[in-house]
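Every protein chain of the complex appears in place save one, which is left out.
Letters A, B and C mark the chains as written, and numbering starts fresh at 1 in each.
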Amino acid sequence: VFSYERPVRLEDVDAAQIVFFPRILGYAHEAVATLMEELDGGYAGLLMKRRIGLPTVHLEVDFTAPLRFGDVARVELTVTRIGERSCAFRAKLTRVHDGAKVATILYVCAITDLETLRAIAIPEDVRRILGAHAVIA
Amino acid sequence: VFSYERPVRLEDVDAAQIVFFPRILGYAHEAVATLMEELDGGYAGLLMKRRIGLPTVHLEVDFTAPLRFGDVARVELTVTRIGERSCAFRAKLTRVHDGAKVATILYVCAITDLETLRAIAIPEDVRRILGAHAVIA
Amino acid sequence: VFSYERPVRLEDVDAAQIVFFPRILGYAHEAVATLMEELDGGYAGLLMKRRIGLPTVHLEVDFTAPLRFGDVARVELTVTRIGERSCAFRAKLTRVHDGAKVATILYVCAITDLETLRAIAIPEDVRRILGAHAVIA
Partner (left out) sequence: VFSYERPVRLEDVDAAQIVFFPRILGYAHEAVATLMEELDGGYAGLLMKRRIGLPTVHLEVDFTAPLRFGDVARVELTVTRIGERSCAFRAKLTRVHDGAKVATILYVCAITDLETLRAIAIPEDVRRILGAHAVIA
């Protein structure tokens, strides 16, 4: 399990005083991005130099408790599937101070050539990092 | 069907030069928020005066084509379920210039007292607006 | 004067329940971007095809009243200087419902080749649009 923590910032909450739900998906993506920093050249190297990205193609999310300003979110990320050209992550978000379950996210990415926007075979180094965090049923 | 259009802004795209996926969910939410403007007092009145919100509790999304800077997104919103304390929306996003299907979002909200964060019965006026846009199988 | 209006969205306010100040600068930029839509090919054509941008090089801002969820912001934009390679805008933001002055922004942009990130002479078509909105003391 790859674990990532980040505080809620005052601009992440909305007029309902809870974190705006698309930002919760942003927190999960930060965890994926941080995982990709393990690549030689980092995530920026993958996107900007090699022009390979991981656009999201499918999402399933259950939101079970809100996050508020002052909370810290913990994202626990596992790789649940590594396919030919795509992979799936599960992200479990909790609140650090009381352990409440905030959201469960299933998140499928296509490994994509950013020039053509077509899916490509997962490069070996990306596959290695995914494999290191895989918990495949 | 409630229809809502909005241009992609330059800050909506990310380093991969496509709209960052959580922002696509933000576009769908803008459509819901615009629908709620039909309430007496608007969406702001619901949230700020009556302290009633519609936090998202469940999401299922398929992303099928990217949005880029220069594109205009069209959101077609229908209400697919009106329950006691929750409702479901389907949002179909397309690109205006070529009609390409960008995303299909199933989106479940709980009508919630923002003070206690507990689900409450859907108020009559909210129910009326939801009903006016319902396409229930 | 080029006039642009936009409602405050629920995600624009922060934990203090007022619009987060960098977003106010975003509203002003939306007005500039909308002005640039008058170009043949639009603002997207300028940035993406011609690879010319208008990065901000200097800002002076006075914030005089808050914006809240439910408010509509009006931006009144004038071009106050058109130089060789740069131009200046003044954006006055008000709240539509009561006319309160929200912010005054002086905003200097360098017309920039986005490949080299060097300032370039303002292209004729951009100069024409700037000139049409100029109020130069």
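Everything that follows uses one rule, which is that contacts are C-beta pairs under 8 Å (C-beta built on N, C-alpha and C of every residue); 3 or more make two chains touch, one makes a residue touch a chain.
Just so it is clear, the structure is predicted and the values come from calculations on it, not from any experiment.
> Given that one chain is not shown, which residue among C:Val1, C:Ala16 or C:Val135 touches it?
Checking each option in C:Val1, C:Ala16 or C:Val135, the one touching the absent chain turns out to be C:Ala16.
> Which listed residue (A:Leu47, A:Val61, A:Val75 or A:Val126) would be found touching the missing chain in the intact complex?
A:Leu47
> So that we can see where the missing chain sits, which residues of subunit A does it touch?
Missing-chain contacts on subunit A: residues 9-11, 26, 29-30, 33, 42-45, 47-48, 68-70.
> List the residues of subunit B that touch the chain left out of this view.
Touching the chain left out of view, subunit B contributes residues 10-11, 13-17, 20, 22-23, 69.
> If the missing chain were put back, which residues of subunit C would it touch?
15-18, 20-23, 25-26, 29, 44, 47-48, 53, 55-64, 66, 114, 117
Just so it is clear, only the chains that are shown with their structure count from here on.
> Given the contact rule stated at the top, which pair of chains has the most C-beta pairs in contact?
More C-beta pairs are in contact between A-B than between any other chains.
> Tell me whether subunit B and subunit C, two copies of the same sequence, contact each other through the same residue numbers or different ones, using over half shared as the line for same.
Answer same: the two copies use largely identical residue numbers here.
> Once you find the CA centre of subunit A and the CA centre of subunit B, what distance in Å lies between them?
About 22 Å, centre to centre.
> Which whole number of Å gives the spacing of the CA centres of subunit A and subunit C?
Distance between chain centres, rounded to whole Å: 33 Å.
> Just how far, in Å, is the C-alpha centre of subunit C from the one of subunit B?
A distance of 28 Å separates the two centres.
> Two or more other chains in contact with one residue: find those residues in subunit B.
Where subunit B meets two or more other chains at a single residue, that happens at 26, 29, 44, 47-48.
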